Every structure is written in C-alpha cells, then in structure tokens.
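The structure appears below as structure tokens.
Of the protein chains in this complex, all but one are displayed in their positions.
After this line comes subunit A, so read on.
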Amino acid sequence: MSEGLLITGDQNPLHLPAKKSTDDTLWRSLDVGADADYFLFEVSSESEAYRVIGLVRQKLLPAIYLKPLILINSGGDLSKSLQDQVDFVISSQQLEQQLPAKLLDEVESINRRIDALQEQRLKADTNMALRVVRYLYSRDREVEPVASIQNRGGYTFTGIESLFDGHDQSIWQTLDFLNSQHLVQTRFVTRTHQCASCGCAFLNFKETCPQCESEELDADDLIHHFRCGYTAELSDFRQEERLVCPKCDQTLRHIGVDYDKPSMMYHCRSCDHRFQEPEIATTCFDCHRTAPPENQIHRNIEAYKLSMLGVNAALYGLDSLFASILERRLQLLPLDVFERFIAVEKARIGRYKVSHSSLLLIDIKGLEQIYLTLGERTSEVYEELANLFYAMLRSSDLISSRNESLFLMLLTETSPDDAKIVEGRLSSGVGELLKASLGASPDIISQIVNVDTALDLTAYLESFLSEHHAE
C-alpha cells in the first residue's frame, strides 16, 4: 500500500502515511481526512505509533481527534499500552480481506456519537477537559488506571493519554477537575502514596531508628525456648547450622514444638538503640525529599466514566455547569419556556395597560474561562454567582439563558427605571465577585428592554448577539 493514500470504499477510511512522512504531510492528510470514517495506520515501531496517535488525538477538530483509529499490526507483539490507545488493532491479512463486521459496527457506533457532537456545530476544541469529556462520550466506556513506571504518578490512563501532549500531571489535574464538577463518576481501584512536593509515586519506604533517624538497622527475631524459659535474640542461639539454647545446651528442633519467635527487635547500628516499632520514612526517587508517610499524599486511584452531567457537558459545553447550578438554585427556565412567559406577559400588559415589566439581559463575557483559571474552585465561584442572582431576583421574576454567558431575566411589575437599579447592582456584584476571584475585571454587558407588545424576543436576541458577539 502506498503512503498517504486515502483509501476509498464503503467505509471511507483514511490510510495515514507511514514512517517516512514528515509531520507536515501527516497534518495535511489529517485535515483532508475529516470526513473519513476512521483512520487506518501502519508503523514500523511502537514509538512511531505513539507519535501518530498523538498527532491525531491532539488535533483540535472533533471530527479528527475523536476519529476511530485502527492500527495495522504487521507482526510482533504490541504493548498493552499501545493497544489501549487505539480503538482497534487488525492484522495486515485482515486488511487485505473484509474488515470484521463487529469492528465496523463499533466504528459506526463511535461515529454516531461523534455525529451527535457535530450537531452542536462544534469547531475547534481547545479545552482539555472538554476534549476528555467528548472523547469519553464518543467511546462510551470507562477509562481505567494502568500502573506504569513511565509515569510519575505511578499510574496512567492509557485510554486518554494520547489526548495530552506529554505532561502526565495534566491528566490528573483534568480528571480531578472533571470529578470535582461531577462530570465523571469514579470507581475505586486502588490507593497510592505520592510525594507531597512533586507528586511522584515512586517513594522509597524505609524503616528508621526512632531515636536518631538512621536507616542502618539490624532486625533479629526473639526466640523463646519453651523447655527452660530462656529468651534471647536468634543470633545468641546460632551455632553453625544449628540453633542451640545457650542456657540448657539443647538443640532447638521445631518452631512451635520446642521454641517459638514471640517478636522481633530492631537494633540501630548508629546509636545502639533497640526498638520494636521503627519509624517509617519515605524518600521520593525524583525530588529526593524525605517525609513520613502520613505527610505524603494518599491518593485514591480510580476509574472514570462520564456522568449524566458529563454527557450534557460533552454535548453542550462545560459552561453549562453554571447553568446547571443556576437551574438548581433559581429554577433557570429553558429558553423556549421563557419565551412563552414573555408572550403571556406581553399579552397581559397589552390588554390591561396598567403595569410595566422589564427584560434584563446580562452578558458575562469569559465566564467559560473561569475554570481554566480557578480549576477546582470554579464551582464555588459559580455557587456564589448563583447566590448573587438569587439575592437580586424576586420570586415573581423569571430567569433563563441563551448560551453559557447570556442570561435573560423577566422582572415583572418593574419599570425600566427600577430595572436599572437591579441591573446596576447585579453588574457591580458580578464584577466584584469575578474580580476578586480572577484578579481582573470581567467584561459585562447589560441591557434593559421594556416588555410591551412591540417586543420580538427572538429578533432582539439575534441583534444583541450579532452586536456583541462579533465572531
């Protein structure tokens, strides 16, 4: 098969170029492969395979980085890690013939899910957490930790490793973040100790002297000779190959029958201290810092699977997190329902002509950037924001959102002048809160519209968005 060949056929695959291609040609062929059903590739070495997988999985377009990857194994054993990083492995012979139906079914199932994401008109995914969420969604499976000495954390998640560009800490941080946002469900697998200063899981556990902290210790069993009651350390009994009681000169025969070992004693060669319970010290193989085990990080190692919230985030973006908090706190209405209320309100006002209601729009730009800055603390800030909204609104007011940052509020029986007061308070409150959290003033745009029969909400929103969201 020739290099860089786009294989046509029923399933429309893209055959990636083999080892000799430069990355540039690979990139180009990937871009043209956005419409392929899957990528097939064949490499001469595992490291080459990892490079290709990395190039695919680190692309920004969901249509590419999520693409099913099929590795053609031309012979030889593949590592478990490599097998975990591609979707399928087939033999060269299989390629000559028809691909197995089961494989094609699975490819189709992955592509259906990717299509579901595409419906959301996704363009480039730059956010790591979102990319992981979407990847997990498209594969619909759990990502499991795999013990690995290549990885400082002692474990890696080979299933999603290729999405990251080599800094394994970012895998942990991303998974921690997803977990803190309840976007994933976890299943306990095991537990590790990790260095508190550098996160490395490779720690040397050592017994040390509780008195002088020396590591140079001898340990000896204590022996109790039943017959004469004599008790001393094993070395006192040792005579060449045998054990002989120094008190009664009898040879010890069988443990449990004529003697036993009731305990063990450590002896410090440095300070001569004798003790039974040594202190335990751990030294990091990487940063060489020494600390008692209780001062190191004890971490649960878990497998991750998307939660329902995670599925939602995969489809609609991570920022829906704030919406979900508002939904819980303020009963955020779906936009179509909100539109119905506006219509009712317009009709009511038009008919009786006695009261005023106002529509307040508030657009908090860059809200989606908060979690990039704050990480795990994002949900706290979101909760505070939700509290702020809650404090400003009365129980007769209604709230909805157009997207992750544009919120609509119907302030019933409120004149535009009164609405101005609410607008001022809300803008300054949100501004202060975000400034305190992010260290920079956010860009907040707000508008007030009088609700009357002339109001066309859909048109109004379109013009608002086109005015303020130039992109």
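Throughout what follows, a contact is a pair of C-beta atoms (placed from the backbone, for glycine too) under 8 Å apart; a residue touches a chain by one contact, two chains touch by 3 or more; residues count from 1.
By our rule, contacts and distances are computed from a predicted model.
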| item | value |
| --- | --- |
| Which of "phosphoenolpyruvate--glycerone phosphotransferase", "NADH-quinone oxidoreductase subunit L", "Glycosyltransferase" or "Cell division protein FtsX" matches, in UniProt, the chain that is not displayed | "Glycosyltransferase" |
| Sole residue of A:Leu78, A:Ala147, A:Cys248 or A:Met308 that reaches the chain not shown, by the stated touch rule | A:Cys248 |
| Option touching the unshown chain, where A:Ser74, A:Thr190 or A:Ser263 are the choices | A:Ser263 |
| Contact with the hidden chain (one of A:Gln83, A:Thr231 or A:Thr290) | A:Thr231 |
| Residues of subunit A (touch criterion as defined above) contacting the omitted chain | 210, 222, 224, 226-233, 246-248, 256-258, 260, 262-263, 265, 274, 276-277 |
